[in-house]
Every structure is written in C-alpha cells, then in structure tokens.
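Up next is chain A:
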Amino acid sequence: MPDYGNTGIYVWSVTIIGLALPAMMAGLSLIKVHLSKARLERLKQEDDA
Partner candidate 1 sequence: MLSYLANPLRFMRFSRFAVPICFALGVLMIGWSLYNGLFIVPPDDLQGGDLIRAMFTHVPSAWLSMGLYAALAGASFVWYIWRHELADVAARAIAPIGAGYTALCFITGSIWGQKGWGAGWHNLILGDSRLMSVLVMLFLFLGYIALRAALETRQKAARAAAILALVGIVNVPIIKVSVDMWQTTTIHQESSVLKIGGSEPREDDEGMNPVYLQQLLWGFGGHTLLASAMILMLMRAEVYTQQAERQIALKLEGH
Partner candidate 2 sequence: MTAPAPLLSAFRQAFSEAWASGAGLLLPLGFFAGTATLVPFTLGGEAELLSRVGPGILWLALALSSMVTLERVFQADLQDGALDLWLQDSGSISLVAAIKTLTHWLVSGFPLVLMTPLIGFMLGVPTTKMIPAMLGYAMGGLVFFLWGGVAAALSASVARGGLLIALIALPLYVPALIFGVQMVDAGVDSPSFLFLGACTLFALGVAPAAMGAALRLAAE
C-alpha cells in the first residue's frame, strides 16, 4: 500500500465512495430486475394453473 502522506485519506475516501455508490446502484438495479422477473413468472404460473 503506497504512502500518500496526509492526502491519503482523501484519495482513499474518494476512491471508495467511487466504488461503493456505483456498486450500490448496480446492486439495486439487479434486485429490481430479479424482482420484476419473478413477479412476471409468478403471474404466468397462476394463469396456467
């Protein structure tokens, strides 16, 4: 781990937020797709039943 001196915390916090926020958005999108797909499947099953 390189030593950034006293700028280290800023660089790392920016980088971590820059990874966390997109990861969160991606996670939420993934959840949304799965939920909506599951709902559609459930409705189709009820229909066929």
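The candidates came about this way: all candidates are chains of the complex that A comes from, given by their letters.
Please note the rule applied: a residue touches a chain if its C-beta (ideal position, glycine included) is under 8 Å from a C-beta of that chain, and two chains touch if they have at least 3 such contacts; residues count from 1.
Small disclaimer: the values here were computed from a predicted structure and weren't measured.
Between chain A and the candidates 1 or 2, a touch occurs in this complex only for 1. Per the touch definition, chain A reaches candidate 1 in the complex via residues 2, 4-5, 7-8, 10-11, 13-15, 17-19, 21-22, 25-26, 29-30, 32-33, 35-37, 39-40, 43-44, 47.
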